[in-house]
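Note that one protein chain of the assembly has been removed; the remaining protein chains are unaltered in position.
We call the chains A and B, going by the order they appear; numbering starts again at 1 in every chain.
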Amino acid sequence: MEDTGLYLDRMRAAAPLVHNITNFVAMNIMANVLLAAGASPAMVHAREEVAEFASLAQTLSVNIGTLDPAWAEAMELAAQVMNKAGRPWVLDPVGVGATRFRQEVCARLVDLRPTVIRGNASEVLALAGIAATGRGADSADPVEAAEAAARDLARRSGAVVAVSGPVDYVTDGEEGFRIANGHPLMPSVTALGCSLNGVIAAFLVGQPTLEATVAALAYYGLAGERAAAGAAGPGGFQSGFLDALHALRPEELTAGARISRA
Amino acid sequence: MEDTGLYLDRMRAAAPLVHNITNFVAMNIMANVLLAAGASPAMVHAREEVAEFASLAQTLSVNIGTLDPAWAEAMELAAQVMNKAGRPWVLDPVGVGATRFRQEVCARLVDLRPTVIRGNASEVLALAGIAATGRGADSADPVEAAEAAARDLARRSGAVVAVSGPVDYVTDGEEGFRIANGHPLMPSVTALGCSLNGVIAAFLVGQPTLEATVAALAYYGLAGERAAAGAAGPGGFQSGFLDALHALRPEELTAGARISRA
Partner (left out) sequence: MEDTGLYLDRMRAAAPLVHNITNFVAMNIMANVLLAAGASPAMVHAREEVAEFASLAQTLSVNIGTLDPAWAEAMELAAQVMNKAGRPWVLDPVGVGATRFRQEVCARLVDLRPTVIRGNASEVLALAGIAATGRGADSADPVEAAEAAARDLARRSGAVVAVSGPVDYVTDGEEGFRIANGHPLMPSVTALGCSLNGVIAAFLVGQPTLEATVAALAYYGLAGERAAAGAAGPGGFQSGFLDALHALRPEELTAGARISRA
């Protein structure tokens, strides 16, 4: 993989308009994360305008957190626009293992060929059809347990699949990478995983999918490491994390990224 | 009442999955408060999945802040699941005195026997059927004015009733407690009251209702005192409050709780 910082540099130069159809918990922090990273977020979901708005966006992020049928329809409409335009979209299958409704909606969304699917180990296992033990948005499975499922899901769906955890795993079904950046305080702030999907969507614009996803995860994790250094707890960490996303320079990402082939 | 810190210790050991059906203003801070305290929050409301998800949760928190009929139905469905399973649920009757719609929804919810009802003095007075002067989410009545109404509401509903204010009051209709922890900056951050109901819901899992509620209020107020010590205003306070919820140890709660029988 080439210089990791270049992916950040090009994302900021593009400053893409990221269309997010996401959950109520994540809306605000996700917009702030995208602004701090250097992208331009927008949240639009009504059936009356979601396709028209998607046609203006360079990239799309879909998150099923606080799902209902009208929002699921909006997700499908927007994903179809991105597919037709040849533009990327990212799926975050929050809590997919928890209810039948989530499984059905996710099955329809995976059929719409997301460019990237990112979840925790339990979500990736559930999505790959393997019984998982996750509950809500928290993972009860280690990343390693989901690696084979991730490769299988990537091959079947055509998506790059990313599994978040202490060490992240990313695969296109053939190649794989592990990203060791990150900090234990990150899961103690809500919706940082959701927000990461917006950042991945931003990195995908005009960049190769597998490498851009890996670079986005390294950038996000490294910002978490920086923020943790000065934080007394999850409140200070959230504030410092936005500052770190904003301040981190491409050459610092190149130097600090801990990426290895898996 | 036994050692207050033990209630915090047992809540953290249980790390319960708290199902929240709450308002749009509170969603994010409520999830962050629960994560900082040591519980596992989830927000799910669609009719298609709310009962199924409730059956996975150890406890439920219901808040009528940004109410509409579909959300009210979700609240009823989830409360019925908790009742059937013998699991606790907490009601936050935000602004119940303001509109007929809120009064009707709250009447139906109180009929579903919440384990705990927590509100400000105006809300408790309104819920007890006494004309109150509250407007929106802010209370115009002092806590003392609501103590008799709280006891009456507790006897009629079977719930433990908590009245938030400078000194909180908690009663099961027979016994009563006052909790003097807290800080004047707390009402200057939105949705800290809403978020407290999630914390109460977490404390209720496997613990006696009256004492667990009192302990949750003391924990929350003590974290507020700590956060205020280092805060220049409501912005810094919010951040420091999450840090304090996270850092506070059971023995510190035991030492700092200011609980008296009323």
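Throughout what follows, a contact is a pair of C-beta atoms (placed from the backbone, for glycine too) under 8 Å apart; a residue touches a chain by one contact, two chains touch by 3 or more.
Every value quoted in this text rests on a predicted model; they were computed, and no experiment measured them.
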Exercise. Sort through A:L8, A:V170, A:A244 or A:I259 and give me the one touching the missing partner chain.
Key: A:A244
Quiz item: Which listed residue (B:L6, B:L56, B:A98 or B:A262) would be found touching the missing chain in the intact complex?
Solution: B:A98
Practice problem: Could I get the residues of chain B that touch the absent chain, sorted low to high? | Solution: 23-29, 65-69, 95, 98-102, 135-138, 187-191, 231-236, 238-239
Quiz prompt | Touch list for chain A against the chain that is not drawn | solution = 17, 24, 27-28, 31-32, 35-36, 40-49, 52-53, 56, 70, 238-244, 246-247
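Basically, only the chains that are shown with their structure count from here on.
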Practice problem: Could you tell me the distance, in whole angstrom, between the mean C-alpha positions of chain A and chain B? | Solution: 32
